[in-house]
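Taken from a larger complex, these chains appear in their original positions, while the remainder are omitted.
Going in written order, the chains are labelled A and B, and every chain counts its residues from 1.
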Amino acid sequence: MSTHAAVTEFLFEESAALDETRYGDWLDLLTEDFRYEVPQPITPQSPDEPQYTSRMPISSESKGSLRMRFDRMSSEYAWADRPKHFLRHFVSNIRVRRIGDDVWEVRSNVLVARSRTSEETVLATAGRLDVLHGNPKDGFRLAARTVHLDVEVPSAAQLAPIY
Amino acid sequence: MSLPEVLGRFAPDCSSLPQTVFNDPEVLDAELARIFTRSWLFLAHESEVAVSGDYVTRRMGRDQVIVSRGEDGQIRVMRNACTHRGTLLCKATLGNTSHFMCPYHAWTFDNTGRLRGVPEARPAYGTFDKSSRDLRRARTEVYQGLVFATWDDDAEPLADFLGDFAWYLDALVGGDGAAWEVAGPPQRYTIKANWKLSCENFGGDGYHVPYAHRAPIEGGLFGTEDTGTGGPSGRVVWTPQGHTARVGYHPAGSGIPAYHGYPDEQRAEFAAKAKPEVFAVLENSDVLHGNVFPNLSFIQTVITYTGDEVEPTAFLALRLALPISPTETEMLNFALVPRNAPDAWKQKSVLACVRTHGAAAGLFESDDVDNFTAVTFTGDGAIAARTDLDYSMGARLPRPEPDDWPGPGESVPHDHSEYTHRAYYTTWLRHLREDA
């Protein structure tokens, strides 16, 4: 299997773990020092300035903080996460680049669909910049993910999922 | 229901009020016309426009404005709309410029709002009084680094508008607003809830903490040591202007210093600046949060654990609730950090804020937003429109005798009560009853 195909398979399985609320499975796909960041989108005056800032990011999570969040969800008092919502990731435009020994920079575009109870489905789109460790033979681990939202003022529903 | 009928349903002491204040478009129209054009409104933190030419674009109510620091160093707030035929002047979120040029006919305004250039002014207009076409400016004042503005030229000065509540803003910033800066541009997001629901909650509502936030508290967010007797031991505060706050307390004698969770050097600086009464009020406190009428909320607290190390870390956040429609609100979240704190500490403080009280804070804040949304959701309906909500907590008990708590304003040690909600809506009602 080509690296691209293996990475693709990894990302699809990883998304499925989130969509199916198999949080334990998902955590197992992360390195211990995993970092998840969603910088704040902004519209700068000049097209040469960056559209994202990490000074006060939307999200900045570690494996530990995500585990705490998932643990919370198993509580009966996880009001915002109960009852279960509908969630689905659409991962496309996967581009893989080797940046080190068994280290890969993987870019992908992701559309996330989410709905709760009788609400309409809310869609959100973003670009993802992942760092993967591993190889097709031994498998991969996700070491970092940066999510570039395609909207400056997202709705709370668009911010709820992990991208 | 007409607006007078809605207002007529309020209990005289606001211990009961019609649910439709969260859903009725006519109510929002009246709020925009009678509150958001007359009150002092929070716009930005001074550090966002640190040097001349810096600007951010914001809203006052639903009106588009620019907050800009002129070459004279002064901060001004002005409509972000060309005085010729109304085109939005500046589309960026933030930047630095000396002039704003209108994309339609190139009228050019300097960053104090003065109309500087009108192409072909003489042949097109004849005598043209440029000064009559300066950008509409809102009166602007700064208090402890917080930039406020009002459209009402007859409004009382900001100091009078804040009144006794200024003391609590002083307390928040350790007596020195200039010592703080925003961590970065504010988070922005929308929630499907009426704007007041976040404000009334921030202004008090200690009652919801142990229940709405039970899961993260049990998860150790505020630490796992039992600090004592339990039971609500906070204090709620309000002033006649509708400003409200709550100070949460550990049990007396817990030995928690004021400004716990800040670097030691920082605490020393605060100690040098702040009044002794502030220290008396903040000692053993675990949180100070509140709401400046109508829509600027704030919170300062200490987070112990969010999944990484156990390490008490303080943060200070401002929260601005901007109405979009009766049932949708844009939230702006600002994190303030002491300018001189070490970068590594600043990052930890931001992390504590973002993970617990940020736009995507799955650990704490999401449960609040879920409640605000759920109240707004049930407000749709013919029966809902005739339903009154219960804000009577504490109203049927004798008001506690004044004690020696040194904070100004009115306050009671009735932590789990709705005194602050009633104070907020009493002011709200006074404004809404004024003629348009």
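Details
Assume a residue touches a chain if its C-beta (ideal position, glycine included) is under 8 Å from a C-beta of that chain, and two chains touch if they have at least 3 such contacts.
This structure is a prediction, so every number in the text was calculated from the model and none was measured.
Overall, the file's complete complex carries the labelled protein chains at copy numbers of A x3, B x3.
Convention: only the chains that are shown with their structure count from here on.
Note on chain placement: the centre of subunit A and the centre of subunit B lie 31 Å apart, centres being C-alpha means. Residue ranges of subunit B in contact with subunit A, taken from their complex: 91-97, 182-192, 211-212, 214-216, 218-219, 305-308, 330, 333-335, 350-351, 353-355, 358-360, 362-363, 366-367, 369-371, 373.
Taken together, the subunit A residues at the contact with subunit B in this complex read 38, 40, 42-46, 53-69, 71-72, 75, 77-81, 152-160.
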